[in-house]
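As you look at this complex, bear in mind that one protein chain is not there, while each of the others sits in place.
Presenting chain A:
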Amino acid sequence: MLLQQLADGIATGAIYSALALAIVLVFRASRTLNFAQGEFALLGAYVSWQLVVWGLPVWAALPVSMALLAVLSAASERALIRPLARRHQALPLIIVTLGLMIAINAVIGWAWTYQTKEVPALFGGGAVDLGGVAVSRQDIGIVLTVLVVAVVLGVLFEFTRWGLRMRAAVSAPESAELSGISTGRTMTMGWAIAGAVGALAGTLIAPELFLHPGMMAPVLIYAFAAATLGGLDSPVGALIGGLAVGVVENLAGSYLPHGSDFKQVVALVIIVVVLLVRPQGILGRREVVRV
């Protein structure tokens, strides 16, 4: 029973990890929280669904959706965030992302209606028996996919020239610019990757939650909890935070009295406790909090 809860927690946690990773990438690029991240992921799920309806297999629809969302996310950075970021206004930036969240949600409702849709599972149906614990193929696929994406991004950031430029631009933007690195470009790139990772998370989770315009709102709260727990500027922290939040959420849902009614509160409790006890999160840098 406990093992089963853990396995389920890790599967949902992987989705939180992916969305938290997207949040962290944007935070590193623009020092702001993108409240529209969940809706970008939702849009990615709808695009995947639409492509499947048009006859594409879901594994082919996914990369198209990721590419499209990368472009949309980058475009919104250029058009909405950059002009404000230049004037160093953190609060208006957050409000702009909130506005974007509402706008995207409205467009989705208008384009695809509020009826739930069914997205085919990327990894097929059925479950696998792992030492007495039944885990669905989709869950295993989700965890492995998120793992692969994390490793690929990790290698890109740590071991390539491109990754070094991205990290330099985050570490000391002005010094990076003085070294010939366009921080504008690295910023846009951060948003693009975040958009793609979000679309991946949305498409992966859609078969389990059923696709409807309200699908990502609760997921976003958990992802924020995961990013806060891991450290807002730490990609590795986001991954760990996501898994931890997924597991805690599942355990609380099963073992606490009325747990399943108050599952959502878990996210709030985690956010508040982290901000009180260790505001920079598990792996975050301390100075981030002061900003």
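The rule we apply is simple: a contact is a pair of C-beta atoms (placed from the backbone, for glycine too) under 8 Å apart; a residue touches a chain by one contact, two chains touch by 3 or more; residues count from 1.
Heads up, the rule we're going with is that contacts and distances are computed from a predicted model.
J.: For the complex's missing chain, which UniProt name, "Oxidoreductase", "Sarcosine oxidase subunit delta", "ABC transporter ATP-binding protein" or "Threonine/serine exporter family protein"?
T.: In UniProt, the chain that is not shown appears as "ABC transporter ATP-binding protein".
J.: Among A:Arg82, A:Arg167 or A:Arg278, choose the residue that contacts the chain missing from this document, as touch is defined above.
T.: Missing-chain contact among the listed residues: A:Arg167.
J.: What does the interface between chain A and the hidden chain look like in terms of residue numbers?
T.: The list for chain A reads 161, 164-165, 167-168, 171-172, 174-184, 285.
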